[in-house]
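In this view, the complex is presented without one of its protein chains, the others remaining in place.
All chains are identified by letter, namely A, B and C, in their written order; residue positions are counted from 1 within each chain.
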Amino acid sequence: MRDKDQKRDWKFKLHEIIYEADTPTGKLFDVVLLITIIASIIFVMLESVKEFDAEYHNYLNIAEWVVTIIFSIEYILRIISVKKPWKYIFSFYGIIDFLSTIPKYLSLIFMGTQVLIALRALRLLRVFRILKLARYVGASNLLANSLKASRAKILVFLFTVLIISVIFGTVMYFVEGDQSGFTSIPVSVYWSIVTLTTVGFGDIAPVTPLGQFIASMIMILGYGIIAVPTGIVSAEYAAQHRGQLPQVPPQLPKVDMNTESCPNCSAERHKDNAKFCYNCGHILNEHR
Amino acid sequence: MRDKDQKRDWKFKLHEIIYEADTPTGKLFDVVLLITIIASIIFVMLESVKEFDAEYHNYLNIAEWVVTIIFSIEYILRIISVKKPWKYIFSFYGIIDFLSTIPKYLSLIFMGTQVLIALRALRLLRVFRILKLARYVGASNLLANSLKASRAKILVFLFTVLIISVIFGTVMYFVEGDQSGFTSIPVSVYWSIVTLTTVGFGDIAPVTPLGQFIASMIMILGYGIIAVPTGIVSAEYAAQHRGQLPQVPPQLPKVDMNTESCPNCSAERHKDNAKFCYNCGHILNEHR
Amino acid sequence: MRDKDQKRDWKFKLHEIIYEADTPTGKLFDVVLLITIIASIIFVMLESVKEFDAEYHNYLNIAEWVVTIIFSIEYILRIISVKKPWKYIFSFYGIIDFLSTIPKYLSLIFMGTQVLIALRALRLLRVFRILKLARYVGASNLLANSLKASRAKILVFLFTVLIISVIFGTVMYFVEGDQSGFTSIPVSVYWSIVTLTTVGFGDIAPVTPLGQFIASMIMILGYGIIAVPTGIVSAEYAAQHRGQLPQVPPQLPKVDMNTESCPNCSAERHKDNAKFCYNCGHILNEHR
Partner (left out) sequence: MRDKDQKRDWKFKLHEIIYEADTPTGKLFDVVLLITIIASIIFVMLESVKEFDAEYHNYLNIAEWVVTIIFSIEYILRIISVKKPWKYIFSFYGIIDFLSTIPKYLSLIFMGTQVLIALRALRLLRVFRILKLARYVGASNLLANSLKASRAKILVFLFTVLIISVIFGTVMYFVEGDQSGFTSIPVSVYWSIVTLTTVGFGDIAPVTPLGQFIASMIMILGYGIIAVPTGIVSAEYAAQHRGQLPQVPPQLPKVDMNTESCPNCSAERHKDNAKFCYNCGHILNEHR
């Protein structure tokens, strides 16, 4: 009995250290893990730099093995300390943890590099595991809340940006054509997005006067509508900041949602409770 | 009598399905139509990619016929279900619907592609028909309202941006000249807009020290004045958000609109009710 | 007596038409003048496009003469209708009006084109004369006021942007050197401004890893601090919008302006009314 209790005790402590961050040892574990993850990402990055890899291949190899062993130990400890190991193993983070650990072992069997590098790059996703620390930074909650509150409006905005890009991209394809890089409509739409967001790579640029005129319009439009998401987030954030959450402003002027159109004269935008067409007086939807 | 009623009934139901979105069948119709429109736009886009078209020309041809037939059926149904078909046929959307339907039929007669592609690209405008669904997203009303409220100010701002661009463009034409791409004043103005809106393609870039100095001024200016539309929309949006609509702030310091200038000393900016020049005491406009 | 009165009457009416905008004829005059000015600017622009000028030189010549004659008549009328003509002639707008009128006459005597084109471009400044119409757009006052209120802060901000650009530009000159276009410190500072303002022409771009790392820092900095002028204008504009003008917020935490530093220990940031150093107790400025 005693023995079983002690074993449980030991498991509990391990669980506390690994999965939580409110004991000194738990915090230390998280910080060590964070450093290992960041180091492992930097190693993947450096290995992709050909000149660096050529010179320091051996050191990178050793460093990679160190990271792999630390990840292996962590993975085993995580499985041991949880009561239902299978649940962890097949959870999202369980799979990420597993995939982050195996590339080096696989490289002993297969010699293909590209796929293994891609696999190792998955370690980036492990950063999010550590981000639970971010919850301590109260600030990020305020941020997340105001973004969440303005989500619908930002989506409407992004949708508008996309439609504008498609329309202008199609127009530019006909105006400019192949000679200046507008080789197809998708490429023209890509260029439209590059221009509207004020990025402006310059790999594709209009050369005809009409093309440059339309490009100017896109740029001024992009320069102007950047104000819209900013205004939204500002207002939401200010509201959150003041501690009020007026998601649905009470005095918002009522908008008629009626999508009927008159069967007689095709007039639209009827009142919600309209029975007759405001334009020709014809009866609306008597069969409702 | 019965028969006529039933026919009317049938027409009404059709009208409800096609033109409205508040019955389940009406919503389904709109969703199917939206998907068809988006698919038709994607087909036009893909056909403009030469390599793709070369390989999958037959599939695109079939897809295009499917879309054309769906559009044809829709167009006929729309004409049938409306009481005054001619009014619909010559309405804005009626014409768009017609032009969106015919390109494939025309391609049987004529073989010219460019014009027909341009015609098919018009289908983009059909998206706006579906956007009446957007009215359900209450959010977009708030957005539209705050944009509408700040319309005048945004126009003043855009006009200022244009004047700045023309002035700096003209200056850059004289400073840089042909050797670095500033071949004419319109091109220089185009470059000014590219720079002021912080797009910066780089196809044209100043090379002389003075040109680079002026370019720096334009960039810092553009970086600074982007704050203006943002500030406007933020404030308007915040006002809308709070449910107040102080379009005309009541305590706004009164501005004298008097455009008279003294016939004696040419002084301007007189008080609105001024009878004598504040500068030289000469009588103003006695003949009014 | 009658005659003199009538003459005065005639002059007054002319003055009212030309210098003011609150009678129908006055407004018409302003609109016609605005169109002529804009047309004259477009002619200057088109003449700078070599291909266009080659083909339509004669038409442009005629159009230029028409504009010149209209401007001449307007100039003479302005002189006649003012009581003190010399005051108008040597005023800022008087000189601009004169310079806008003469280029075509001068072209009869001299054949040099560049200087005359530059002179004609001065007509752009005439646009500002018409902008007095903008006073009617009440909106622009609100804009101007909020910009004026935040002027000091925007200057501090621009000064900061300049210092950052100079520092990073100097650093990049030493890091990158000639091989990637950073040929001198001024050019590097120019590149810094291009990057910080998120314009990014790409005519000069870092190629060394360290250079690219520093460039990344500049870009993220530029991306972050664009929030500052926006925040300022937003807040000022919102304050103006609400009709309050809290230029000096009353509860602003008092800031000590004391620039003394202790003659004994060099400590700074003493209280405004400090008599002794807060750090070492030494007496401060007994000789004041």
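By definition in this document, a residue touches a chain if its C-beta (ideal position, glycine included) is under 8 Å from a C-beta of that chain, and two chains touch if they have at least 3 such contacts.
Since the model is a prediction, treat every value here as computed from it, not as a measurement.
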Hidden partner chain, touching residue among C:V44, C:L147, C:V161 or C:I226: C:I226
Thinking of the whole complex, not just what is shown, which of A:V156, A:M172 or A:I232 touches the missing chain? A:I232
Of A:I96, A:A121 or A:I163, which residue touches the hidden chain? A:A121
Using the document's contact rule, name the residues of chain C that touch the chain not shown here. 152-153, 156-157, 163, 166-167, 170, 173-174, 183-186, 189, 195, 198-202, 205, 209, 212-213, 215-216, 219-220, 222-224, 226-228, 230-232, 234-235, 238-239, 246, 248-253, 255, 257-261, 263-266, 268, 282, 285-287
Missing-chain contacts mapped onto chain A: 9, 11-13, 15-16, 19-22, 26, 41, 44-46, 48-50, 81-84, 87-88, 91, 114, 117-118, 121, 124, 127, 132, 134-143, 145-147, 154, 157-158, 161-162, 186-187, 190, 193-194, 196-203, 222, 226, 229-230, 232-234, 236-238, 240-244
Listed in rising order, the chain B residues that touch the chain left out are 198-202, 230, 234
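In the analysis below, only the chains that are shown with their structure count from here on.
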Comparing each chain's Cα average against the average over all protein Cα atoms, the nearest is chain B
Given over half shared residue numbers means same and under half means different, the chain A/chain B interface is different
Whole-Å gap between the CA centroids of chain A and chain B: 28
Distance from the mean Cα position of chain C to that of chain A, given in whole angstrom: 40
Numbers and ranges of chain A residues touching at least 2 other chains: 198-202, 230, 234
